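Removed: one protein chain of the complex. Kept in place: all other protein chains.
The block that comes next holds subunit A.
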Amino acid sequence: MTTPVPAIGQPLDRFDGAEKVRGLAPYAFEHPVEHPVYLFAVQSTIAVGRITAIDCSQASARPGVLAVLTHQNAPRLSTDNGELRTLQSDEVTFRGQIVGGVIAETSEIARDAAGLVRMDYEERPHNVDLRGEVPGHRERLKVPDEVLPIFPMDTSEGDVDAALASAAVRVDSRYSTPWYTHNALEPHTTIACWTGDGFTLRLSTQGVTGIQAAVAGAFRLDPSRVRVISPHVGGAFGSKVYPRADVVLAAMAARLVPGRPVKFALTRQQTFSQTGYRPPTFQRVRLGAGSDGRLVAIEHNAIEQTSKIRQFAEHSTRATPSMYAAPNRRTQQWVAELDVPTPTIMRAPGEASGMFALESAMDELAIACDLDPIELRIRNEPQVHPHFQLPFSSRNLVACLQEGARRFGWEPRDPTPRARRDGGWLIGTGVAAATYPVLRLPGSKATIRVGPDGRYLVLIAAVDIGTGTRTALTQVAADALQVDIEQVDLRLGDSTYPPAAEEGASAGITSWGAAIHEAADQLRQRLTTEHGGTVPADGLEVTADTPDNPYLKQYAMHSFGAQFAEVRVNERTGEIRVPRQLGVFACGRIVNPKTARSQLLGGMTWGLSMALHEQSVLDLRFGHVVNHDLAQYHISSNADVGAIEVHWIEEDDPYVNPMRTKGVGEIGIVGAAAAIANAVYHATGVRIRDLPITLDKLLPGDRPGSEVGG
């Protein structure tokens, strides 16, 4: 028997490509169903208060309307999750909260009738202004609960204040990031059917197992009575991890029309209030260093917002204790509870916003020390993890910076702002570091069944949100089974398969892949020891959990990267263009170079979009996002994106997981916005600490006719 060519490392085309390019891969709303009904949500028009009266008469009278759901007739749910307590009382806690739903024969009738449901309210004053919480209201802020138990929310070592007071060079800067909204191109959609004793839910989700548990719990059903199917997901980026009101409303509607599938899609506008967002942050970074740039103190504080119905806080300062050696360090985090929708996970939650601040501050320190920003980072490279005092399982930040500098053409670089120009364009370059922890999420199992025909069937309730999971996990399975990839069929996206952790935290391959790897090991072993190496006539099946990693307590495990950007700023108009981005990453072994590159490329473009384009604008009077569509909330379009290069450092880290992978979904965005902000400073001499970097912030408003940075 010949050893098959290893599948890991092959740049395979994604397996669902031929279906996707024709539009034939079915997303949740596209599953063919007989005699569907359509649901449309009714949303609150106040931010805080109580519903005092409901008049459904006009809506109910519309021909084709089957039912109107409100808190007065909705089933009582069993859940203490504020996000899922939909239609459980007359209370309104944020503007746009779902307060009803109309079920009708067509989508046009449902939408029309939803506009005819009349609600009267008793309105109370609301507070949605995080900026108002920052000065002088510390007593109203809370330290948030830990997001991941391995990372303490706040850290403190040494005496930061004393070290800062005596430092030769100091940076003390405040940064802010806005309310970012995911805007996956496929809005959140569900087809819910009540089958008499349970639900079948086809929905767009990052975790079928989690949705199954949440819906079963809320409706007091055995989880086996809830089947969740999600074969293809049209983007998610964190917004489809946690179940929210939309799935509850769809399930409630399905109970009212047994046997008829309820089709429910949020409109693009509704996604801005219903599906979470990256919370805005106000951050302060204080750095103290010797005149040689060696850090003596790092302090990083962040204030964010959450809702009053459920706490969610990004851990924006999480990356800081992993980055640089400094004997005195402190990170602190607070959260304000406001009358807003609950924020949620969004691509690199914490690192994306936190590293914008830290890596901007490092650039400011390099300038203050008259040091090259790459050299500054190299001088502050720690020998062990600064907080945990553990060795890194692998750490290649310096290699990424050096390789990136070589490929980007960093040298020679005159650090003087406004030194380079081309016609009316000021040109600048910037660099920033990136990091993301290697995470594993609990609760995954995989089943592998081999038949007498020599084909292997791998079952796991994982999902492919566009990352290429279907392809990459098949590569993992083939190598773990030591068979040709053609012999492996992998099925995912169905809660009838063994349970799986949600897709998130760049932990998919680590969590699911390790379970598959373990099942494959056990299957091979049993084939050898029990069956003499041949598959028995009725086949053989093994199910295994993600095994514990014995090295977790011995090593700190992180990916690292270096982000480079070139910007051009029009001297007259302040227009900002980014003709070049280059990233070098050290994220362990790469399972599929083609799809991994696409994820990193996508992350870097998200960084560009975060830096220059995106911002949800809140109307403080009413408490809602006013630019709630894709014309006004600008995400990077094709014309915004220049040349992007993605490279990686070869790593072979035996400690992270059996595949030796570290995850690639998040790190591409981390540091990218800081690299652009640092390049904007280099081009113009204007330091922008409040994202997004828009041209109005570069033009001196009080001096009409004068030039950028002039």
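To be clear about the criterion, a residue touches a chain if its C-beta (ideal position, glycine included) is under 8 Å from a C-beta of that chain, and two chains touch if they have at least 3 such contacts; residues count from 1.
Going forward, contacts and distances are computed from a predicted model.
Between the names "Glycolate oxidase", "Amino acid/amide ABC transporter membrane protein 2, HAAT family", "2Fe-2S iron-sulfur cluster binding domain-containing protein" or "Regulatory protein ArsR", the one given in UniProt for the chain missing from this structure view is "2Fe-2S iron-sulfur cluster binding domain-containing protein". Residue A:G234 is the one among A:G49, A:P178, A:G217 or A:G234 that touches the chain missing from this view.
Across the entire complex, the residue among A:D55, A:E108 or A:D489 in touch with the chain not shown is A:E108.
Set against the missing chain, the residues A:R14, A:R377 or A:R589 yield one that touches it, A:R14. The chain not displayed touches subunit A at residues 13-14, 16-27, 29-30, 32, 106-109, 112, 182-187, 232-237, 265, 267-268, 425, 465-468, 568, 570, 575, 577-579, 594-595, 597-599, 601-603, 605-606, 609, 629-631, 635-644.
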